[in-house]
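A single protein chain has been omitted from the complex, and every remaining protein chain is retained in its original position.
So, subunit A:
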Amino acid sequence: MKSIIIKNLSKISFVASLLCVAASAFAQDNISPQRKQAIDSLALEKVRDLSKYISIIGDKETAYSEATRVMERAGELFAPDSEMGVSSLTTEEITYYKVQEYFQRLMALNYDKVKIDWYDIHYISDLEKQPDGKYVGVVTVYQRFEGTSEDGLSYKDTTKKDITIYVEKKKTQIAGRTIEFWDVMLGDIRVTETSA
């Protein structure tokens, strides 16, 4: 009789454990539309941050120490080995640089005044959950570039760029507290159009 009770209890524990695991997995996957919207906005905000950083790095009035600091912050937005496409009206070729090299080249541009603005930043492919649990989406931006030399020569173009976005839930421990957060990483930035 005792052994039957023990046997039954172990079966019950097993069934209960399975139920618990299933419930927990369901709860993790169950992201409400409001939460999803907050994650979408967070990722879009990171792209807006990058646009500010690029504008600061390119600006000839930015002090070297500030540009260096901002370059570091901008680099932190990207997944390792991400590349940035650079195009020109003078050639059809698009050159891809690692983001840190791109920032260095941007800071060293041979103009006396550089103005870079990003606008019309929006998703062209919503963040979708992948089998590995990461969310992946694509954001499009338009970049207006204006470089002017002291002799009055200037170069202007507008490029349309596609940015791959990766969002993943991660854990970290800070001040003895474990915190779960949404890690947003920007991937490659591809040039899709270049016009005057």
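To be clear about the criterion, a contact is a pair of C-beta atoms (placed from the backbone, for glycine too) under 8 Å apart; a residue touches a chain by one contact, two chains touch by 3 or more; residues count from 1.
One rule holds in what follows: contacts and distances are computed from a predicted model.
Look at the chain that isn't drawn here: its UniProt entry, checked against "Xanthine dehydrogenase family protein molybdopterin-binding subunit", "Sulfurtransferase TusA family protein", "Nucleoid-structuring protein H-NS" or "TonB-linked outer membrane protein, SusC/RagA family", names it "Nucleoid-structuring protein H-NS". Within the whole complex, the absent chain has one touching residue among A:E66, A:D126 or A:E193, and that is A:E66. Of the candidate positions A:A108, A:I174 or A:A196, contact with the unshown chain belongs to A:I174. The missing chain lies against subunit A, touching residues 4, 8, 11-13, 15-16, 19-20, 23, 32, 34-35, 38-39, 41-42, 45, 48-49, 52-53, 56, 63, 66, 69-70, 73, 170, 172, 174-175, 179-184.
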